[in-house]
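Coming up: chain A.
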Amino acid sequence: MGIELYGVDSLQKILGWARKYSMFKQPFVTACCGMEYMSTMGPRYDLSRFGCEFVQFTPRHTDLLFVVGTISERQAPVLRRIYDQMADPKFVVAFGVCASSGGFYQNYAVVPGIDQIIPVDVYIPGCPPRPEQVIDGIVRLQEIIQAGETHSQRELRQLAEAKG
Partner candidate 1 sequence: MTSNSEQLAVQERVALPTETMTIMMGPVHPAMHGTVRVVVTVDGERIVHADVQVGYLHRGFEKECESVTWGQVFPYTDRLNYVSPILNNVGYAMAVEKLLDLEVPERAEYIRVISGELSRIGDHLTCIAAIAMEMGAFSIFLYCVRARDIVYDRLEELTGARVTHAFCRVGGVKDDIPEGWLEKVRGGFDEITGVIDDIDGLLTKNRIFLDRTQGVGVVSMADAISSGFTGPVGRASGIDYDVRKDHAYGVYDRLDFDVPVMDAGDTFCRYYVRMEEVRQSLRIIDQAIDQIEPGPVKAEGAHRVVLPTKNETYNTIEGMIRHFKLVVDGIQVPEGEAYTYVEGGNGELGFYCVSDGSGVPVKVRCRPPCFIVTGQLGNMLVGHTLADVVPIFGSLNMIGGECDR
Partner candidate 2 sequence: MSPEDKKPAVEETDQADPNKVRLTINDQDVVVDKGTNLIEAARSIGVEIPHFCYHPGLEIVAVCRQCLVEVKGMPKLVPGCQTIAGDGMEVFTASEKATDAQRQQLEFTLLNHPIDCPICDQVGECELQRLYFDYDCQPARHDLAREPQKKRVPIGPRVVMDEERCILCWRCIRVCDEVAGVHDLDLKERGHATFVSTAPGRSLDNDYSLCTVDQCPVGALTEKAFRFDTRAYRLSSVDSICPGCATGCHIELHTYGGTIRRTKPRFCEEVNRWWMCDDGRYIFADYATDRADSARVDGKDVTLEDGLAAAAEALDGVTGEELIVLVSARLSTETMYAVKQLVGQLEGAQIFGTGRPNWEGDEVLKSADRNPNSAGLALVFGEDLGSPEDLEQRLSSGTVEVALCLDEKTTNPDTLADVKNVISLVHRFAGIGKTSRVVLPMAAWCEIDGSFVNAGGQVGRFHPAVDAPGDALPGWVLVDRLADAAGKGLDLGGTAREIYAAASDDLGAQVLPADRFGPTIPAVLLRFANSRG
């Protein structure tokens, strides 16, 4: 019994370890934050050091959605559709205040935070955030993934428990 528990536990550990260091990400780049995203991917702040290098432009192959920049009401359906197309387990990072809360665009055109449309795992503040902040956010996300506490991981677990 204890052995089983141990087995399950370590299996989760291994899965989390594998997931957090092999994130395929889709950059949903819309606005100013894209500049800092480029810098983050660039040679100086090399994001590939953190197992988050591979950029995919099709949602069906990605498990990390980088929402970089302002999401307007017109863009919102597109973002939601992209999220729906991603395969579980999927993680979402809100890059910058516009994606997190609408920032200082509190007006008719801008969604006040993408978490009104899709669940968000990590919010990175800043307008735009410095690359260091982005890396910090990625590391946080990896911790959450290891702990299995991202939104989609929780959902999956609940589904599994419901099945029994």
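The rule we apply is simple: a contact is a pair of C-beta atoms (placed from the backbone, for glycine too) under 8 Å apart; a residue touches a chain by one contact, two chains touch by 3 or more; residues count from 1.
With respect to how the candidates were assembled, all candidates are chains of the complex that A comes from, given by their letters.
Note that the structure is a prediction, hence the values are computed from the model and not measured.
Asks: In this complex, work out which of 1 or 2 touches chain A.
Replies: 1
Asks: Flag every residue of chain A that touches candidate 1 in the complex, lowest number first.
Replies: 28-32, 34-36, 38-39, 41-44, 57, 68-70, 72, 74-75, 78, 82, 104-105, 107-110, 127-128, 130
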